[in-house]
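Only one protein chain is missing from this complex, and each of the others stays in its spot.
Per-chain numbering from 1; labels A and B assigned in written order.
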Amino acid sequence: MVAGMSLKRIFAYIAIVLLIPAIIVVFAAVLPKSLFMPVAVLIALTAVLAFMLGFEKEADNASKAVLVAVFTALSVAGRVVFAATPGFKPVFSIAIFAGIYLGGEAGFLVGALTALISNFVFGQGAWTIFQMFSWGLIGLAAGLLAPLLRKSKVALCIAGALAGPLFSLIIDVWSTVWIYGTFSLKTYLATTLASLPFTILHAISNVVFLLLLAEPMRKAMARVTVKYALMTSGESLKRRSKI
Amino acid sequence: MAKKLQIKDLNFKYALGDRYVLRGIDLELDAGEKVLLSGISGSGKSTLLKVISPMTSPRGGRSGSVLIDGTDVRDMPRLDITSKVAYVAQNPENGIVVDTVYGELAFCCENIGMNREEVRRRVAWTASYFGIEDILKRKISELSGGQKQIVSLAAAIMLKPEILLLDEPTTYLDPIQAVRFLDLVDNLNRDFGMTVIVAEHRVESFAGRFDRVVKIEEGVLLDMDVRTSFNETDMFYERVFALNDGAVNTGDPAVSVKNLEFRYAKDGPNVLDGANVDIPKGSIYALLGANGCGKTTFLRCLTCELKPQRGNVKIRSQCAAMTQNPLSMFIEETPEKDYRFFLKQKGFKKEEADARISEVAEKLELTEDILKTNVLDLSGGETERAAMAKLLLAGADVLLFDEPTKGLDSAAKAKLTGIMKELAERGITIIFVTHDVGFALSTADRAGVLSAGSILE
Partner (left out) sequence: MHCFRRYHPITKIAYFAVLFAIAMFSENPLIRVLSLAGALAALAAGGSSFKRLLKIAAGGVITVLVMGPVNCIIFHEGRTVLFRVFGAAVTAEAFLYGLSAGVMIVGTAVWCIFLTDETDSEDLVFTLGRVLPGVSAVITVTLRYIPEIIKKYRETLAAQRMVGIFDGKKFFVRAVVATKVFMSVTERSVENAMDTAFIMRARGYGLRRRVSASYKKWREEDTVMTLLTVTGAAAFAFGEISGLLGFTYYPAAEFGSVSLSAAALAMVCALFFALPALTALDGRIRWQKSFKSRT
């Protein structure tokens, strides 16, 4: 049930994953703050809305809609039940799995919706839109690399370890401009260094959760595929033993 | 005039199976008729309900036909079938789609693109008809199981269906909730002439409500003549209290509770208000009581999960408890893997663990096949026994159960009775709280009723 993507789409997505963050960095360096902020919000908002619009048609498929919902719910719930351990949360790993098993678009949506919904608990704010955008990018990137990530655990770990810092680096561009008013190497470094401990913790917890969840996810998705092939609820799958 | 629903020589097998689950089903229902579809689990009754509408039909080989008002369902537009046939699932946890009661009621109408003002009117009417106006703006997660199932029924009839299919809708409800639910179904049938099919395995207690009872056995439909009996779930406590008359007290009690008092809020009322009970070793004790009387609170006091404000609980040996959902006992894929992980944490070596597992498995009639099956594929009875095994592996000889018969059919209950009795003979003390008076009478050798905070014997 993974979305078969055309080559054209894949190129478009690679462009989104690589280009938009690059554009944001360039804009941050070039544009004055008063211009950069609206532009950055607009870029993030457009990307998020575009993906939601793209998913709109797929959402008609009940199974797909429900799987995106359950992945999102798992990562929001993960953020809640592991609230006691800061930084140690399965959020990114679930967005990555969503990308791998449901396709890049669904992966983006899971990441974005996780940020949006969990912030009703953890605090909604202006950062929500940037969080949605960067978490979504992680899911999208995982979707693009799905064939590789599915095969090799090493690749999965590397992807997980990179996802955390990638996210922090994107968010930091924005927070630098917001706090210091200008974007320069010095101010950017000051922001990234401040969030470094969290970034490292993120990377570690991602790898841990990816490794732990890889098997259960694979099995659960294999079971779901069988169930989906039957297009029915649980009972028919169960062995017909007495009692 | 054509019949409301006609099923003609229907055969069905699942896409991944080779056995026909339904064989030559013939069934005709008049408008407004109410039929009870009985049969043991796995007999094909759920499948029959699903196959009726193409919207819910599983993939597989199908022959024969289903006609509504004389038209084959496969020739009807999908929108028509959706609004004519409503389906309510067994488990309210899986039968509800969205997060709020209002949203759930509106869900059907939203799907077919109904006018917003019309949706509001229908929600308003349905809420008042079912008496759920007070919970209309609530979240589903705040509701009780009985309320959830009523919401699920209300959501299903939003499009004014003519045929209502219910798949064992009361399995997860307690007796009072079940009666309330079936009353609502009766009302729908009486007030709007809805044609109703209810799949149910507890025939005796419900048959009186139906025009006709049919039975499905190994995929074949048979007519059935049932005499309604009124004593199935005996609401009278005499027989419960009578259990204690025959019981003899031998030696020290395994569990002794004295003057237990517990309340949840500082100045709140006492949920347990001086509860006293002595339970001898090797006996099976059933604790009965109405909804919200504090049965589960009592159990949680026994497991030390809650610390009582007054009184004390003495348990002479190791005790272990099982929650209402036996599935939550497992954190590994199969029972065997789970036991291994558990015993490893408990500090057992591999050989020791294996020996213990096979010993307990034998006691509980857990076959090799069951031990190696994914817990999600086990039947209700199997899950229950596999979870019991975990309690025994924990070295417990006082076992506590919260509603052990929830979701079990009569065959599984009978098996559970046998196993509990056998364990008791080996000196294991069993305590369970339940709504199921019939099960308590057939299984327990003593019983108490929790009311107004204390235990009556």
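One rule holds in what follows: a residue touches a chain if its C-beta (ideal position, glycine included) is under 8 Å from a C-beta of that chain, and two chains touch if they have at least 3 such contacts.
The model shown is predicted, which means the values in this text are computed figures rather than measured ones.
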Selected from A:M52, A:I158 or A:L201 as touching the chain missing from the view: A:M52
Residue touching the undisplayed chain, where the options are B:L288, B:C301, B:L366 or B:L391: B:L391
Interface residues of subunit B (partner: the chain not displayed): 53, 55-56, 78-79, 82-83, 86-87, 89, 91, 93-100, 102-103, 106-116, 119-120, 123, 137, 139-141, 155-156, 159, 303, 305, 318, 320-323, 325, 327-333, 341-342, 345-346, 376, 390-391, 393-394, 396
Where the missing chain touches subunit A, by residue: 33-34, 37-38, 52-53, 55-63, 65-70, 72-74, 76-78, 80-82, 90, 109, 113, 116-117, 119-120, 123-126, 178-181, 186-187, 190, 209, 212-213, 216-217, 219-221, 223-224, 227-228, 231-234
